[in-house]
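Only one protein chain is missing; all other protein chains are in place.
Letters A, B and C mark the chains as written, and numbering starts fresh at 1 in each.
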Amino acid sequence: MNNLVILLVIIPFLASFLTLFEKYAFGIEKAPQTAIVATSCCLVLLLFLFPPVFKGKTIEYFLGGWKEPVGITIYMDGLSWIASFIGIVIGLVSLFFSWGEKKYEHKFYFFFLILLGGMEGAIMTGDIFNMFVFFEIVSIASYILIAYSKKTKSLMASFNYLLISSLGMGFFLLGIALLYQQTGIFSLRGIAGLKNQLIPNTRILNIAIISLVVGIGVKAAFFPLHTWLPDAHAFAPHPVSSILSGVMIKISFLAIWRIIRILDTPSLQHIFIWIGAFTALLGAIFAIAQSDCKKILAYHSISQMGFIIAGFGVATSFSLVASLYHILNHSLFKSLLFLSVGVVIYLTGKRKIDELAGFGNKIPFVKVTFLVGALSICGVPPFNGYASKTLISTSLKDYPLAYFLIFIASVGTFTSFIKLSRIFRGKINQENTFYKEQKNFKEKIPKKMIFPLFTLSALCIITGLYPETTTGLISRLILNEKIKTDLHFYSLSNFTGSLFSLIFGLSFYLLIITQKGSKVMNFLRKTRPTLNSSLLLVVAGFLLIVVFYLLTGKAT
Amino acid sequence: MMAFYLIISLFLLGIWGIVSKDNLIKKIISLNIFNSSLVVLFIYIGSRTGSTAPIMEKNIKNVVDPLPQALMLTSIVISICIMALALSLAMKVYKKHGTLSISRIENKLNKDE
Amino acid sequence: MRKIAEILIILLLGFFLIAEGDLLKPLPPAELKNYFVEKGVKQTGAINLVSSIYLTYRAFDTLGETIVLLLAVSGVIMLFEARK
Partner (left out) sequence: MRESEIVDMISRKLSPYILLFALYLISYGHLSPGGGFQGGVVLASGVILLCLARGEGFVKRKLPPKALSLVETGMFFIFILMGLAGLLIGGYFLENFFLPGKIEKVPTESFIFFLNLVIGLKVGAGITLICFYILKQEET
């Protein structure tokens, strides 16, 4: 049983070798099939691991047989189970999509599989330095995948991401050095065990943890560190945007989660409420202003991460479950949205909303799946986004300001999705000759691209219709207990919240399509930080969080 | 303690280079300086615990901590890989735009939108 | 204006790191180091302790490192290869 845990990391790496080797040595071009088989093997392994993890057992694996502080340990607990599950499901679906798209060589699948294996390793490892190595694997694979199309914008997006993330990883190393200075070991549980002996030095310990958090936080894209994300996610190939938005930022956030929960620093955790609320608001505001359809989705990833982070910051068992539930839901519907829009861009080659308006009517199946995703992200019952957003805002009741910011963010979500849905409603602009020349768009969609859309929308509906079961499972997995939710998900008072944001969102949309509104939106679209400013923001973000901690840490 | 101040100044110098230089190649060089300062920091932390290299021949006592040194090997390889990738991205960008200045490239990209 | 902001922020960071003067004061606890020094040669057979840690106790890190190298090499090749 224990050996299955390590195979979960090794199988993607082995398969990635195969995708390179079978082409080179035998001339077989079966890279997508190899990748899909390997990922399915991982899924089966993961399902085998479910019963012991569900019983609350933490499977430990000592690499090379060296016990914890000496060697490296890999944990399979509830958190890593959920994270790997999300990663493998979204990875499998995106692989199917890229198989259907037929644009990619065998090298694409090589990078993709290494990205998958790296993410699993990063979330499962219990050693900080090993976490650093795995995060570097993840980030280097994603730099390459973002630049895969070799167009100017994607090259530049990849370069920006490389610089910002390397700066962040430098802070991560600084944090590791400080922790080693204080404790003399690298394993997370060992540090947590030693923490009680180091009470006079908890300040330095917390500062070290802040630098770890900032280092990974660049990948998790919260407020001052988010500037790389819109370009990188928008100009990557569609399956890559789906896995980056759906999984990679969450894995990074769950690594922060693991560090903070194991080292148990509640005063640090509370900062995340404010970071999360501001992130949600900013992401939503900028999303409204965009005209590129993938960029809207990318900004929404930032905004939804804000919801998740705010839920994590409250730090009650209820809000933790809510946050993890939203992680699961967000990865499902965000991948669905990216892939649906991806189909449209695949068929037309255009990506501005104005050029695409009304086109979606020609492909009714994609229209339906897009609708499922959009209603989920807006939080309309009975889709899954509704349930998790309700849980998060219920848990934020004690913090009125954060509650208010989150509410505005969900209004903004409505507005921008009304804007984005112009692709799928209204009449086609008749001047656009492109649509007249080519017909039969419906038949041009490969079957392999329809399958992932169908699976994801089915999962969205299922997790939305049975919120009690899903939250029950999650709380059993991460807390080993069943939380009591005296919340009726489908009650009238909760419906009204959703209705209010719909009304506000619609009126706000009517506001921004007026002339003055669109001027403001144009201004917002053009105000984006340059590379130098965003690099400066990373340093400033580190200082800000430290100052915030020093000011509030003593009070609590 | 002097060594610590020097390491900190190297650290800050690297950050300053990354943040404020306009040329892509200079940014990459600064990134390498930044990474090197962290490598030196680790080695410095390890070196304070002893005086001789950790090669256990006979009559060797008071060796330094070998763990940071072993980890820094990994870290150096990673920083080399990032350098290689960043340089090739910069070359690719240079071929497309004919310039390495980040402000000019960004102006160009903003005009395209 | 921008330059001043940059230099100010960086100096602030430097001031902060130096002001936490006791960052590096204590020596790191030596339990793990003593473990390696006492048992390293016996358990792994290598005199060079750095090698023994690099390839035995923490070989998983090294595996990750080789993957990073492979990624960088194939990334560079991918970037410079002419698309068919």
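Criterion: a contact is a pair of C-beta atoms (placed from the backbone, for glycine too) under 8 Å apart; a residue touches a chain by one contact, two chains touch by 3 or more.
Since this is a predicted model, take the numbers as computed values, not measurements.
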item: Left-out chain, listing which of the shown chains it touches; value: A, B, C
item: Touching the absent chain when the full complex is considered, from B:25, B:40 or B:55; value: B:55
item: Residues belonging to subunit C that touch the chain removed from view; value: 41, 44-48, 50-52, 54-56, 59-60, 62-63, 66-67, 69-70, 72-73, 76-77, 80
item: Interface with the unshown chain - residue positions in subunit B; value: 53, 55, 73, 76-77, 80, 84, 87-88, 91
item: Contact footprint on subunit A, counting only the chain that is left out; value: 3, 6, 10, 13-14, 17, 20-21, 24, 61-65
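The rule is simple: only the chains that are shown with their structure count from here on.
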item: Distance between the centres, which are taken as Cα means, of subunit B and subunit A, whole angstrom; value: 28
item: For subunit C, residues contacting two or more additional chains; value: 6, 10, 13, 23-24, 28, 30, 32-33, 36, 58, 61, 64-65, 68, 71-72, 75, 79
item: Overlap residues in subunit B, where contacts from two or more other chains coincide; value: 11, 15, 19-20, 45, 67, 71, 74, 78, 81-82, 85, 89, 92
item: Interface residues, subunit A side, partner subunit C - complex; value: 13, 20, 63-64, 66, 69-72, 107, 110-111, 114, 118, 121, 129-130, 133-134, 136-137, 140-141, 143-144, 147-148, 150, 178, 180-185, 194, 201, 204, 207, 532, 536, 539-540, 542-543, 546
item: Subunit B contact footprint on subunit C (complex, rising order); value: 3, 6-7, 10-11, 13-14, 17-18, 23-24, 27-28, 30, 32-33, 36-37, 40-41, 47-51, 53-54, 58, 61-62, 64-65, 68-69, 71-72, 75-76, 79-80
item: Residues on subunit B engaged by subunit A in the complex (per definition of touch); value: 11, 14-15, 18-20, 22, 24, 27, 31, 34-35, 38, 41-42, 45, 67-68, 71, 74-75, 78, 81-82, 85-86, 89-90, 92-93, 96-97, 102-103, 105-106, 109-110
